[in-house]
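A single protein chain has been omitted; all remaining protein chains appear in their positions.
And now, subunit A:
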């Protein structure tokens, strides 16, 4: 069959302009393009805060010594805890924990000074362990190096040293904002493409279109091109606002950023196309999108550290394009890396895209049966 590339391009262009017109008239969807990244950014940026700050605690200083006061001051400076009260007796502190007034109490024994001199354990934290995040934060305080607290034994080497790279303030927004690009693009790219094609079928437009000279691939390309633009706009919104509101720096090169994002958009769109050939209604397309979106949020390393997940969960996560993009985008935005550093992830996305398009075109035929 003779395929004239100019005719082919003009048919693709017809679909693209039609799609943009429809998108402009569909105020709700058009609004979602902007509102989804905006709302989610604020929601995740402000609400999801895995840093533990200002845990209410009490101090039971039985030593009454100067060293005791220094230790308490040093602990206050960490901002992990906020010293609410002082108690004379350990039992009072325990009661306060039971009542929920405080989450933990620091007990400093009467022989504090001699313990310090002998490098012994200097005190005890009584902790309400019901909130693991809080408990974890206090446990970190437990191993706080003593020489730094007292400032006395400066001739001794520190027991250990902590060095924080890339996010020295340990703000979770820095990690969340680039990850959010992966989550939002997963959601909008898959949903928009799958729904856009299923809608044509549901409304009966497809029955007319397939009796015209348009080819399946032309129809698919024409339908996804406008959404590539939408995806880039969303990325720009997230990174721009992330910088303005949460002070998240973009360390990497813009070209690398575009390349990585386009690769992920392509992978998501091809998945959307595949879904559109499976789903019969827009509702089904939506459900299948959520089926992919939920594991992307939970397993991709967006919410929980990838390495901390059990192996089977990691295997599932490796199947999701979002997981690979999460590594790429964090690498570029936070560590200033480039695509070459993350070649395996990039190649995986490329392969996923190719497979998706092949499967989708195989499933989409210009027949109704």
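Here are a few things to note about the model shown:
The rule is short, and it goes like this: a residue touches a chain if its C-beta (ideal position, glycine included) is under 8 Å from a C-beta of that chain, and two chains touch if they have at least 3 such contacts; residues count from 1.
In the analysis below, contacts and distances are computed from a predicted model.
From the set "Response regulator receiver and ANTAR domain protein", "Peptidase M48 domain-containing protein", "Exported protein, putative" or "ABC transporter ATP-binding protein", the protein name that UniProt assigns to the chain left out of the figure is "ABC transporter ATP-binding protein".
Check A:86, A:139 or A:203 against the missing chain and you find that the one touching it is A:203.
When the missing chain is restored to the complex, the residue among A:38, A:214, A:262 or A:359 that touches it is A:214. For subunit A, the list of residues touching the undisplayed chain reads 1, 7, 10-11, 13-14, 17-18, 21-22, 25-26, 203-214, 366-369.
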